[in-house]
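One structure follows; several queries about it will come next.
Of the protein chains in this complex, all but one are displayed in their positions.
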Amino acid sequence: MTRYASPPVFYRTAGLWRPWMGLATLLFGVPAIVYGLYFAPPDYLQGESYRIIFIHVPCAWVSMFAYVAMAGAGAAALIWHTKLSELAVLAIAPIGAGFTALTLLTGMLWGRPTWGAYWVWDARLTSELVLLFLYLGVIGLANAYGDSRRGARAAALLALVGLVNLPIIHYSVRWWNTLHQGETVRIFGESSMHESMLWALLAAAMAAKFYFLWSLLGRLRLNLLIAEREKGWVARELKLESADA
Amino acid sequence: MHPLRKQRLIAIVALLIGLGVASAFTLAALNENLDHFYSPTDINEGKVAEGKRFRLGGVVLEDSTERSAETLEVSFVVTDRIENTPVRYSGILPDLYKEGQSVIATGSLENGVFKATEVLAKHDENYMPAEVADAIAKAKAKQAAGGATESMQ
Partner (left out) sequence: MELNYSLAFGAALRRELKLAWRRRGDLLHPFAFTLLVATLFAIGVGAEENLLQRAAGAVAFLCVLLALFLSVDGLFRPDRDDGQLDHLLTSPVPLSLLLSARLLAYWLIHGIGLTLASPLLALLLRLPAEQLPVLMLALTLATLGMSAIGIIGAALTVPLKRGGILLALIVLPLYVPLLIFGSGTVAAQASGEPIAAALYLTAALSVFLATLAPFVAAIALRLGMD
């Protein structure tokens, strides 16, 4: 376990895994998007406009999953003070913010034909917007510290504070205003999406997750090189790679 | 007692008291009614005063939509299958507005008519191809018919 937390080992292992993540993204993503956007049958009520679900929902899942992952890395950073988990917080934040922004954008495009407005102050939209602000706060705090390790720890603590507050924010906004439909895919019990659409949604979700991992590993590798630029292994690693090329 | 232990004990007791009070308040809140839209039945029971803004939720009654030829005036009836409330609205209805589907309208009562300033369609959580939806509807109708004949026998 601790062996993988050592920067050079992690750097090399991540480099081995990363292409497979990229491949998996394409393998799941291309059929899901092609099928979802062109071949899947139109919805009985929403017609063609529901197709954006194949992009919107996977992005929304990753935006929340990434936040939990970031807070998890933050907890590890605060408890064990490992450099890798600090870097993970910094690496996840922009990816999560990107997915959150994409969720909001696709949600707005979907909202226009279905609800009649680009933006409604509904529970999930509002929570997602607050989530974006939380991500931006984490990124901003980390950047504001000149010293990246202290900045990373402060950002980690903020991520944890946000994690405790997220359910409260979500619940409060829901109490305030609810319009969004219920959950479509349930982990337990029967899901209320027809099979002909469901597989594409799940495949798209897998693709989004793999893309997240692919992007995360890339960012982590780069951040590791920058953070450890004084160390011998970085020089050796880079020379090795340039010799290979 | 060892000072560090004492310090930890005080911190834990303070945490427990604070969290306990917070949960007590939450439980008290959950015991209250958190309903936030009214149904036509609520309106007929006089739970909402005239002129006060509130949200009306229900299903659009079949064959109740009447559109004005020249203006954007629309009137329809919202029902909870027990009572009905007539609604008047001026504006473009969302695509998902359909008779037999749920809507949430914001506005106020004027002489028993709900004057909506905003109508939002609430789409359900089912996604399926149109043929499947038809098939389900047919199967349900058949079942209902079958049940009726059985009960007649």
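Details
In this document, chain identifiers A and B correspond to the written order of the chains, with residue numbering beginning at 1 in each.
To be clear about the criterion, contacts are C-beta pairs under 8 Å (C-beta built on N, C-alpha and C of every residue); 3 or more make two chains touch, one makes a residue touch a chain.
All values derive from a computational prediction rather than experimental measurement.
Screening A:9, A:30, A:105 or A:144 against the full complex identifies A:144 as the residue touching the chain left out.
Shown as candidates are A:120, A:134, A:201 or A:227; the residue that touches the absent chain is A:134. Not every partner is drawn; the one left out touches chain B at residues 3, 7, 10-11, 14-15, 17-19, 21-26, 28-29, 32-34, 49, 52-54.
For chain A, the residues touching the absent chain in the complete assembly are 78, 130, 133-134, 136-137, 140-141, 144-145, 150, 153-154, 157-158, 161-162, 164-165, 168-169, 171-173, 175-176.
By our rule, only the chains that are shown with their structure count from here on.
For chain B in complex with chain A, the residues that touch the partner chain are 34, 36, 92-98, 101, 104, 119-134.
Residue ranges of chain A in contact with chain B, taken from their complex: 41-46, 49-50, 53, 113-117, 120, 175, 177-179, 181-184, 192-194, 196-197.
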